[in-house]
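As you look at this complex, bear in mind that one protein chain is not there, while each of the others sits in place.
To keep things simple, chains are lettered A, B and C as they appear, and every chain counts its residues starting from 1.
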Amino acid sequence: MSKGRVCLAYSGGLDTSTILKWLINEGYTVVCFLANVGQEEDWSTVEKKAKQLGAEKMVILDLQREFVEEICFTAIQCNAIYEDRYLLGTSLARPIIARAQVRVAEENNCEFLSHGCTGKGNDQVRFELAFLACNPSLKIIAPWRLPEFIEKFQGRQDLLKYASENNIPVSSTPKTPWSMDDNLVHCSYEAGILEDPNTTPPKELWTRTVDPLDAPDKPTEFTVHFEKGIPTKVVVAGKETTGSVELFKLLNKIGHDNGVGRIDIVENRFIGLKSRGCYDTPGLTIARLAHLDLEGLVMDSRVRELRDQFATLSWSRQLYNGMYFSPEREFIENSIKFSQENVTGEVRLMAYKGNTYVLGRKSDASNLYSEEDASMDSLEGFSPMDTTGFIQINAIRLKKYGLQKIKDGQPLSKS
Amino acid sequence: MSKGRVCLAYSGGLDTSTILKWLINEGYTVVCFLANVGQEEDWSTVEKKAKQLGAEKMVILDLQREFVEEICFTAIQCNAIYEDRYLLGTSLARPIIARAQVRVAEENNCEFLSHGCTGKGNDQVRFELAFLACNPSLKIIAPWRLPEFIEKFQGRQDLLKYASENNIPVSSTPKTPWSMDDNLVHCSYEAGILEDPNTTPPKELWTRTVDPLDAPDKPTEFTVHFEKGIPTKVVVAGKETTGSVELFKLLNKIGHDNGVGRIDIVENRFIGLKSRGCYDTPGLTIARLAHLDLEGLVMDSRVRELRDQFATLSWSRQLYNGMYFSPEREFIENSIKFSQENVTGEVRLMAYKGNTYVLGRKSDASNLYSEEDASMDSLEGFSPMDTTGFIQINAIRLKKYGLQKIKDGQPLSKS
Amino acid sequence: MSKGRVCLAYSGGLDTSTILKWLINEGYTVVCFLANVGQEEDWSTVEKKAKQLGAEKMVILDLQREFVEEICFTAIQCNAIYEDRYLLGTSLARPIIARAQVRVAEENNCEFLSHGCTGKGNDQVRFELAFLACNPSLKIIAPWRLPEFIEKFQGRQDLLKYASENNIPVSSTPKTPWSMDDNLVHCSYEAGILEDPNTTPPKELWTRTVDPLDAPDKPTEFTVHFEKGIPTKVVVAGKETTGSVELFKLLNKIGHDNGVGRIDIVENRFIGLKSRGCYDTPGLTIARLAHLDLEGLVMDSRVRELRDQFATLSWSRQLYNGMYFSPEREFIENSIKFSQENVTGEVRLMAYKGNTYVLGRKSDASNLYSEEDASMDSLEGFSPMDTTGFIQINAIRLKKYGLQKIKDGQPLSKS
Partner (left out) sequence: MSKGRVCLAYSGGLDTSTILKWLINEGYTVVCFLANVGQEEDWSTVEKKAKQLGAEKMVILDLQREFVEEICFTAIQCNAIYEDRYLLGTSLARPIIARAQVRVAEENNCEFLSHGCTGKGNDQVRFELAFLACNPSLKIIAPWRLPEFIEKFQGRQDLLKYASENNIPVSSTPKTPWSMDDNLVHCSYEAGILEDPNTTPPKELWTRTVDPLDAPDKPTEFTVHFEKGIPTKVVVAGKETTGSVELFKLLNKIGHDNGVGRIDIVENRFIGLKSRGCYDTPGLTIARLAHLDLEGLVMDSRVRELRDQFATLSWSRQLYNGMYFSPEREFIENSIKFSQENVTGEVRLMAYKGNTYVLGRKSDASNLYSEEDASMDSLEGFSPMDTTGFIQINAIRLKKYGLQKIKDGQPLSKS
């Protein structure tokens, strides 16, 4: 009799194939699940392999649209960034995948959810927090945290041995000396030779961007249109592209071809460790820059200040830490949406050999920028003389500060 | 009899030459002051011109070292940035210049300080708040906010007419159709044709960086060394450069040659207006990136989170708004310094056609990054099983959230 | 011919009567406006006096309901407080009054707005920022900042002299040696003898609360019901009161009778000065406590943390600084409303001799508090063993911190 029904996140690789077989050998019935969030994948091969290894069923879902529209566009709206550098590519996909896996488990009467994440990383946390929020009644099997599993599979050799004993096909492509995670937003590269933070990633590591040194000598010029902070149209050489996924893929292509969006960082994982990661994130890097630029033109300064300090940092951290399905993410996202009311307009850009440049921007949605105001010509209700009073009032505290320093023998006028 | 002694910030240009002459014609005695904060200038010509126009004295002070060590290095230590884009070049120099001008005024028994800033900009605020903090007893003459002055000089033609009537030499170089401000950190370009935010700056605008399209095909590799967050050494092709100003200039040269550090933004001025600015900031762009990267390796994650949200945003805004000589800047700077205790190490970088890339980094100052920890091998006192408890405890709130949603008929497992 | 039509905020006191007469003498036509925001006032006497002094019209509007529902209830929802102490009573009323005055000006074809606020206080800023936001085309006459007015009226004697010359009736009640501002929320006491911050306010100063030493020996018990953070019912001794204004007045009465809500502080004005203020705020003090308490029961901890740090502090400061009609207030208020979705329930309280005590609370709106969870009995999906992992993972950073200290010769285990 089956120990129960498990919905396993299955990628077709050695790790999850081993887990699939091990679960079956342990007496579980397994429904495999694979989300299409835009990664490179040979979908039918994965399906065939799952079936061959004994999965009752293999469910593959195309989640690209919900991924882009629900998460990536919100990331753009709040200029999401983690620790000033990382655009959160992996973190963005996790909630979408986890939610779909819960749906698949529910539809297939599974009591268990399983995944192949390692025990020191962020992804286990992201998946499981999402699982537990989306359906607290489902139980989780995390083999890489089960003592019996860890003991059995202490290294790659044990996996290969088990594969050979259990007729698990092993790819003939040699494994890269780092691990990768790929989706519509980016590809990440971690572990292996990258664990020495002073090792420069080899040229062949990057999969989503051309090496800037090999990028074309001619820049690509294009325009991104936004409505309420969401990209709605990209125009390249007179050709318009709309449609969320299509447009996002076009930005990826522009970024790819021009080598835009590579970073190499040491970051702080949720679970208290530092780790080194390399990421290439072509389209989102461009979209974020364009959005930031448009906000400069149309967003009120104080709203922006509050949004930057509060919504951007919070949302980014929530996603990084796997707290997407949380009351605090809803709370912050409500603010983000509200802030985007006037973020409508277009930004002209140029991508060239690893970088993107803003060439200009315009918007009819806001009266905040005014050439007349900004210039020295007279402003309705503004007189330069007013500034004198503004400065004097702002100086009240500062003059007291300076006088106190003089009294204390530390005049500010000395360097 | 003199109406009083004025210390005037004098640049030798048409505006401040007019102000100098006008002050003299109004009956003041004028001591001119010019700060060397690294800008391009023909110092002796300026001095000669001031004297010729009737200044009692022309004081030129080299403030480069205090500018770099006191302000620029602090900006690097806190990764200062305004509205996600602007590295604050102009704002950084203002306190140093203003403080020196107060000293010059004090030493020359002046009762008045004067400057040529316009009445709608940030700089008048920055200068005058600094003046009022450094010596509240000095009075300020801001001609561009005096009704009688504004009325007399309503446009460039009036200035030229006055110049011709008063024997003020006018440069034969045609004026650029934008205004510029230059210092060791950057050059800014504003106003004129740039007031249309959709006008792309012409190629010849940029003075501090080569056009990325014209930059060398061969990248420049180099290493920046930090001690407590301060750059102490730059190594290029085996050649070491130390010394604060020397090293900063070398970073400027690397950035210049490779076209690094150009931005074009619409920003929010302190006085409630938006304005468009273009900036090229070669060395500081590089130094900031290198510093950020090193912090990834050595800074505690929670300290970083607090520092990012609190110190970086506050210090940047304080500088932008001219609040350098203020108790709140002292308060924040105390935190910044404290946070840099372990930010010691080196970062390898590459500059290439408009961008800078981190190639690797190392540090002996911190135990926070550990290859052993980051990898899957066992960590002293860490067991993957612990993560299960960590996730479960973190999920307590989230499970309640999910259950509430189910109860409310809005299950999270539906997209 | 009239210089124009002015809508003057007129209270009937010596100051605004003088301004009314002065405006008329200067050649303006004046429409007087008085808002009923719950203060003590002899409305018909004020009206008669305005007419008698030459006002074209006297408009008195009862704004109590919009004041309570639009502003006071939002203040309760976000636990508004300024500098940890001040419940913002005066600041809360200003936007409501200013907006109504603009409406009256518009309806009566006035081109000018005028008020009697002094030139160093917060209220001038609050009124005028609201005026300028609500109708930027209206011009402002602030007599206490007009050089000719200030020169004419240098002290109370000048006002009395002018009153006598212009047949302005002067109240026979001797003026208190401090100034007061009264509305439904509180009464404020400032200036005069209170300017010495070490002078204890005399017993007779307080108008809205009984002296705690004179309050009844028997406490008043009552219950406040909330829906989405808004008080909807108050029950005292079995008697239910609903209706926003009625309920607010009942809380005021409970607070008044029991001496609840007095504070005496030195605060920081928007315009860079410190000032000493005494405030008695009976009902809002109670409502805020009750609301805070209910949030403890029903609000998610992380939402609360974010709300406390951003929304509460921001909204309070915005109101204090007169920034009610601003995009940033709208932005923050949107968050506040969102956070109150589940703040439904009731709180039992007791008022007694200057203080209010929570006696208990309950709510059906949230599943966050659970007696079962909070107690040591087993929790669905929670095992005490999980805490071990939670602690170990949280300790990863801290152990490194401790080890670094040991290495640095500063072990944490020494005090």
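Keep in mind that, in the parts below, a residue touches a chain if its C-beta (ideal position, glycine included) is under 8 Å from a C-beta of that chain, and two chains touch if they have at least 3 such contacts.
The shown structure was predicted, so the numbers you read here are calculated from the model rather than taken from an experiment.
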| item | value |
| --- | --- |
| Chains in view that touch the one left out, judged over the entire complex | A, B, C |
| Given B:L273, B:L292 or B:L359, the one touching the chain that is not displayed | B:L273 |
| Selected from C:K3, C:K51 or C:K362 as touching the chain missing from the view | C:K362 |
| Of C:E56, C:E106 or C:E341, the residue in touch with the unshown chain | C:E106 |
| Of C:L8, C:L88 or C:L129, the residue in touch with the unshown chain | C:L129 |
| Selected from A:P147, A:P177 or A:G389 as touching the chain missing from the view | A:G389 |
| Residues belonging to chain B that touch the chain removed from view | 132, 136, 271-273, 300, 302-303, 306-307, 309-310, 314, 323, 326-328, 330-332, 334-335, 338-339, 380-381, 393-397 |
| Touch residues of chain C, complete complex, unshown partner | 66, 70, 79, 83-85, 96, 99-100, 102-103, 106, 118-120, 124-125, 128-129, 132-136, 142, 144-145, 147, 150, 191, 195-200, 212-213, 217, 219, 262-268, 271-276, 292-293, 296-297, 301, 304-305, 308-309, 313, 317, 323, 325-327, 348, 352-355, 357-362, 368-371, 373-376, 379, 382, 384-385, 387-388, 390-392, 394-395, 397-399, 401-403, 411-415 |
| Chain A residues touching the omitted chain (full complex) | 300-302, 366-368, 373, 379, 381-383, 385-390, 392-397, 399-401, 403-404, 407 |
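The rule is simple: only the chains that are shown with their structure count from here on.
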| item | value |
| --- | --- |
| Separation of mean Cα positions, chain B and chain A [Å, integer] | 30 |
| Distance between chain centroids, defined by C-alpha means - chain A, chain C (Å) | 43 |
| Chain B and chain C: spacing of chain centres that average the CA atoms, whole Å | 40 |
| Junction residues of chain C - those touching two or more other chains | 300, 302, 381, 393-397 |
